[in-house]
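Here the complex is missing one protein chain, while the rest keep their positions.
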Amino acid sequence: MTTEVLWWIFAVAIVAVSAGVVFARTVIHSAIFLILSLAGVGAMYLFLTIEFIALVQFLIYGGAVTVLILLALMLTRMGIAGRPEPTTGVQAPFGALVAAGLMATLIGVAVSTAWPGDLGQNAVAVSIENIGEQMFQNFGAPFMITAALLLVAFIGAIVIARQEDED
Amino acid sequence: MAEHAWILAAVPGIAFIVMAALGRNLPRQGDWLAVLCATSIFGLFFAVLANFLNLGGGAWPVLNSIEWTAIGDFKLNMGIAVDPITIVMLAVITTVALMVNIFSVGYMKGEPRYWWYFAVLQLFVASMLMLVLADNLLLLYVAWELVGLSSFLLIGHYWERRSAVEAAKKAFITTRVGDVGLLIGIILFWEATGTFNILDIIHYVEEGAIGDTRLFVTMMFILLGAMGKSAQLPFHVWLPDAMEGPTPVSALIHAATMVVAGVYLVARLLPVFEAAGALDVVLVIGLLTALFSGVVAFAQTDIKKVLAYSTVSQLGFMFVALGAGYASAGMFHLFTHAFFKALLFLGAGSVIIGTHHHQEMGQLGGLWRKMPITAGTFLIGSLALAGLFPLAGFWSKDEILHAVEGQGTFFFFLISIAAIMTAFYTARLFVRTFLGKPQDEEIASHTRETGPVMTLPLVFLAFMSIVAGFFIFHDFGSAFGFPGGFSEFVFLHYPHAFHVDWGLVGLSTALFVIGTFGGAWFYWNGRLDRSTVMAEWQPKVYEMVQRKFYFDDLYQFLIDRVVLGFSYLVSWFDRFAVNDTGVDGSATMTGYAGFLLKHLQTGRVPNYAMAIAAGVVALTLISLAVGS
Partner (left out) sequence: MVPMENYLVLSGIIFSLGVYGVLARRNAVLVLMSVELMLNAVSLNFVAFSAYLDPDKATGIIFAVFVIAVAAAEVGLALAIVIRLFRNRSTANVDEAATMRW
C-alpha cells in the first residue's frame, strides 16, 4: 500500500517536471526539470525492482548527459541584451494537437489492450546476474557494435565541433 | 544413306561458313571449294538415291528425326523425310547447283566480291536442300526464309547499282507478304493438330480432324506463301526484277530451284489441298499466271526478262497440273523445266559474257556464227521449252495437258493457248538473238564464244534437256530402279501407268508447230521488227503488254497512296497522340506536379518533424481502425 502511494506521488511528479521541461520559459529551467524527470524515471526502475537499470539511469543520464546539455547551453548562450524572443515556433498549436492525439492514442492502446501473459500484475525481480549473462552472451555482438558506435560518434562529435584554424 | 540425307544440306552449310569466314583469303577466293562442295553433294545424292531405291516402296518415306527442344509437355522434333517428291527435288537441286557453280567460275571471273558470291551460293544450296528434306513445317519455314535471304543477297550482289538494290528489296518484300501467309497457315495447322510434322498433319486432315471452313482458310494462307515464292499472280512482280542478280543465280534460284519451292510445297501438301477443296483455286491461279506472263513475255526485249516471264508462265503450268490433282505431272514439269530453263539462263549468261554485257535483243542477232555451242545448246533448250517431240518439255507438257483434260474443255483450251504462247515467245527469243543479221556490228565484232568452263555445263544441261523427259517411261525408269517411270514414282493417291496418248501427242505437236513457226515467221530477221509493227498497229494494247498490264504501276500506286497515306496517319498518331501526349505529356505532368509539390519542402526541420509525428498518429489510428 505504501509503495502504491509512493508510486503515484512519483508518477505525478514525473509528469509535472516533464511538462516543466517543455513548457519552461528559460532553457536553464528546462534543463533542471530534465534532471528531475530523468531521476524520476530512475526511481520508476527502482519500483520495478531493477536496480541495475536505475543505476545506469542515474549515472549516465542524470550525470553525464545532463552535464553535456548544460555545457552546450552555456556555449550557445544568446546575446545578453534580453530582447524577449518567443520560445515556441509558429507551429506550436499544431504540435500541441498532434501531441495530444498521440497521447490519447497511446493511453487508449495501453489501457484497452489485453496484454498476453500479464502475470498477476506483479513486477518480478530480475537478478543482475541474469542481465549480465544476457548482455554478454546472447547480446554480445550488439554490445560490441554499440561500443564501436559510441567511439565513432564521439570522434565525429569532436570533428564537427572542432574550432577550425581559419575561423 | 537415305536416312542420313541431311548430310546433303550440311555439306554446303559448312562450306558456306568456311567460305564466308575465309573465302577472301583462300587461293582463287575459294571457288574451287564451291565446285568441290557442289560435286560432293552431287555424288552424295546418288548414294542417297541408290539407297532409297534399294529400300523399296515399303520403306518410303524414309524418316529420321531427333528431338529439337522440349518445353514441359511441348515437344518439338526436327528431322528429315525422304520420299519420291524429295528425291526429285534433290536431283534437280544437286544437278543444277553443280552446273551453276562450274558456270559461275567463268561467269563471275573478275567480278566484285567473287568469294562472297560463292559463299552465298552455298548458303542457298544448303537452305534449299534443308527445305526439301524437312519433315516438319517449322523447319521448312526456317529454310524457306533462308532461301529468301540468300536470294535477296544474290539479287543485290551488285549493290553499287541502285536498280539491283531496288530489285533485291522488291523480291524480299513481295515474297515476305506470302511468307506471312505461310506462317499463319503453319500456326493454324499447329493450333488445330498440335504438330508441325507434315506427315502427321496430312494424316490428321485425312481423318477429318480440321473443320472444312477452317481447313480451307488454312490452305489459302499456305497457298499465299507458295504463290509468293513461286511468283504466281499477283506476286509475280518480283521475279522479272530479280534478273538484276548475276545470271547463274537466275538460273539456279529464279528458274530451277527456289521459285519451285512453292510448287514443291503445294505438291507436298496436295492431299490436304484436295481435302480442303482448294485445288480449283490452285488451278485457276496457275492458269491465269501461265496466260498472263505468256502474253507479257511477247513484249519484253531483254533476254533475261523474257526468260523470267517464261519461268513465271511455266510455274503457272505446274500449278495448273497440281490444281488438276496430278502431283506427278506438276513434279515432272518441275523436273524437266529445271534443266532446260537452267540451260536457257546459263545460255543467256554465256551470251552476256560473249557480247561483253549486252542482253537487249534489239542489239543482238546473228550470234549463231559467233557462238555456235551456246547457240546450239540454247536451241535445244528453246525447243525443249517449246515442246518439241521428243525433248523433255514435250513429255512434261503432255502430262499437264493430260491432267487438265479431266477439268473440262474450257481449261484445256486455255492451257493449250498458253502452250502456243510458250512456243511463240521462245521462237521470238531464239530468232532475234541468234539468227538473222547482227543488229549492232560494233557488238557483233567483239563477240566470241565463251570458254569450256561455261560451255560444258551448257552441253550437259542440253543433254539433260533431251533425256529428262524419258524418265516418264517404264523402261527408262526401271533401268534407274523405279519401274513404271516417273508417274508411278511420284503420285498423289495411287500411281497411274503412263501410256503414250497419240492423240495428245499430235495435238501437242500441233501446238508446238503453230507457236514456233508462227513466232519464227513473225520475227524472222530481214523483216521489220514485228514488235514495232504491233506497237504501231495497236499502241494502247502494246503499251499495256509492255507495261506488264500495269501491275507494277498498280503496286506503286498502292504503296504511294494507300500504304504511305496510312503510314502518314499512323506516324501522325504516333507523333502527337503517343509521343507528345503520352510520353512527353506524362513527363511534363510529372515535372509540373513536382514544381507544385516542391513548395511542401519548406526546408524547416520542425515542419518535417511535425509531418513525421502527424504521420505516426495517423498510421496508428488507421491500423487500429482496420485491425478492429
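Chains here go by letter, A and B, matching the order in which they are written, and residues are numbered from 1 within each.
Please note the rule applied: a contact is a pair of C-beta atoms (placed from the backbone, for glycine too) under 8 Å apart; a residue touches a chain by one contact, two chains touch by 3 or more.
Predicted, not measured: the structure shown is a model, and the values here were computed from it.
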Absent chain, residues of subunit B that touch it: 598, 601-606, 609-610, 613
Those residues of subunit A which, in the complete complex, touch the missing chain: 3-4, 7, 11, 14-15, 18-19, 21-22, 27, 30-31, 34, 37-38, 41, 44-45, 47-50, 52-53, 56-57, 60-61, 64-65, 68-69, 71-73, 75-76, 78, 85-92, 94-96, 98-100, 102-103, 106-107, 110-111, 115-119, 121-126, 130-131, 134-135, 139, 142, 146, 149-150, 153-154, 156-158, 160-161, 167
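Here, only the chains that are shown with their structure count from here on.
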Separation of mean Cα positions, subunit B and subunit A [Å, integer]: 90
Touching residues (chain side subunit A, partner subunit B) in the complex: 89, 91, 94-95, 98-99, 101-102, 105, 109
In the complex, subunit B residues that touch subunit A: 606-607, 610, 613-614, 616-617, 620-621, 624
